[in-house]
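This is the structure I want to talk about, given as structure tokens.
Below, a portion of the complex is reproduced, with chain positions unchanged.
A, B and C label the chains in the order they appear, each numbered from 1.
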Amino acid sequence: MTELTHFNEQGRAKMVDVSGKSETFRTAIAKSSIRVNEQIHSQISEGTTKKGDVFAVAQVAAVMAAKQTSTIIPMCHPLPLTGINVHFEWLIAPEDDHFEIAITTEVKTKGLTGVEMEALTAASVAALTVYDMCKAAGKDMVIGPTYLQSKTGGKNGDYERTDN
Amino acid sequence: MTELTHFNEQGRAKMVDVSGKSETFRTAIAKSSIRVNEQIHSQISEGTTKKGDVFAVAQVAAVMAAKQTSTIIPMCHPLPLTGINVHFEWLIAPEDDHFEIAITTEVKTKGLTGVEMEALTAASVAALTVYDMCKAAGKDMVIGPTYLQSKTGGKNGDYERTDN
Amino acid sequence: MTELTHFNEQGRAKMVDVSGKSETFRTAIAKSSIRVNEQIHSQISEGTTKKGDVFAVAQVAAVMAAKQTSTIIPMCHPLPLTGINVHFEWLIAPEDDHFEIAITTEVKTKGLTGVEMEALTAASVAALTVYDMCKAAGKDMVIGPTYLQSKTGGKNGDYERTDN
């Protein structure tokens, strides 16, 4: 039997080897947002959304998603997270019909790789959960932009986003 | 023993009862995007990203996330998806240093509730996966806006987004 | 080659065949409870537990666990749940140092098998989540009894528990 064809090495997906890295304390902060309409703003503020307290549910969803990041993002390394925090803030300008929820997530670990993906995944899932809980009152909501605000730890040093 | 306090009914989180709804054929299309830098554009196009073929991995991640939506989004109903499609397209204008990947997801089911969340979750996870696979070459990537483009099926009728 | 030994048929674990059953509308109500100390009662009521709003998190946990029942309980059939509700109520008698949270869960589906396990799993996970969020203020909490209160649907008819 002859070996005729090698699969092209280029483009092979793999979880890159981090065995040689050293364990350091790491943090990451990500941001997302979701724009809603005035009715949804009222429903969330007054607690009358039919699926329940929107921020409370979105926080839990974000925390649980952060812990599941390595099962959602294929090439992401599993990490034992040591802390997760999720924050919501209203940015509203009723005269401009602007009702926006700013989402900030912060994730911490002591591990071989960073927690950027965990923070970004948590922020995305927080926004998606808000969408789910409010969509009966309008499907025009827009999520994002979603981005990494900062990170610390690891041999490549710290990162702080300079503009949006 | 006396029952003194009732928990406030308002704000209770629940998965709303859809038992009375009827099973119809439903589709949803969602869109997201991710802006990358020129180096990342080259790496993706040339297949030299160190984690592998970016679009191939992101497609798989998106499909798997769509199927996991009801375990990621707390109040989302489980649905037996019948089809999932994920599409990437480059929107580039090198003279403006603009390198953007447009992501479109389409999800189908025959069920009691719509698949908006499945399409939105798939689009978000596709973008997050691109971020993960390319972040060694720059952490300034920006994900989104992410939004629902259209849906069909269900008693509330079809939806088509009119503007971005 | 000779076939010498048959594995004992008796005791084989299997997910029993329900292909012949017909799809009916089904509900189940389960109950659990957790006894806490006075300090925990105060912390929950005043929202000062260091992990967050206890009932809000426990409700989300219960809803998500209900949807995961067939992945937690090995021989349980997967079912597309159509509704999940979780209710908390304080039963307190300070003079007897009695501070108890009564938990009621209700689950609905239209399917081939009943949702008793989904309701019981949700109630158990609600109680476990309360324990987790309050354990810094006392590990003596006691969960249960946990039991099925009632069910409807299915060829064996309805069930209503007659005593506790």
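Convention: a residue touches a chain if its C-beta (ideal position, glycine included) is under 8 Å from a C-beta of that chain, and two chains touch if they have at least 3 such contacts.
Just so it is clear, the model here is predicted, and its values are computed rather than measured.
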With 3 copies present in place, identify the total for the complete complex.
6
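Here, only the chains that are shown with their structure count from here on.
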Leading the contact tally is the pair A-B
What's the call on chain A versus chain B, same or different interface residues, using the half cut on shared numbers?
same
What whole-number Å value describes the gap between the mean CA coordinates of chain A and chain C?
30
Report the inter-chain centroid distance for chain A and chain B in whole angstrom, where each centroid is the mean of the CA atoms.
13
Got the chain B residues that touch at least 2 other chains?
11-16, 74-75
Chain B contact footprint on chain A (complex, rising order)
10-16, 32, 47-48, 50-53, 56-57, 60-61, 64-65, 68, 72-76, 116-117, 120-121, 124-125, 127-129, 131-133, 135, 139-148, 151, 159, 161, 164
Residues of chain C that touch chain B when the two form their complex
25, 45, 55-56, 59-60, 63-64, 66-68, 80-93, 96, 98, 108-110
So, in the complex, the side of chain A touching chain C is made of residues 52-53, 56-57, 59-61, 64
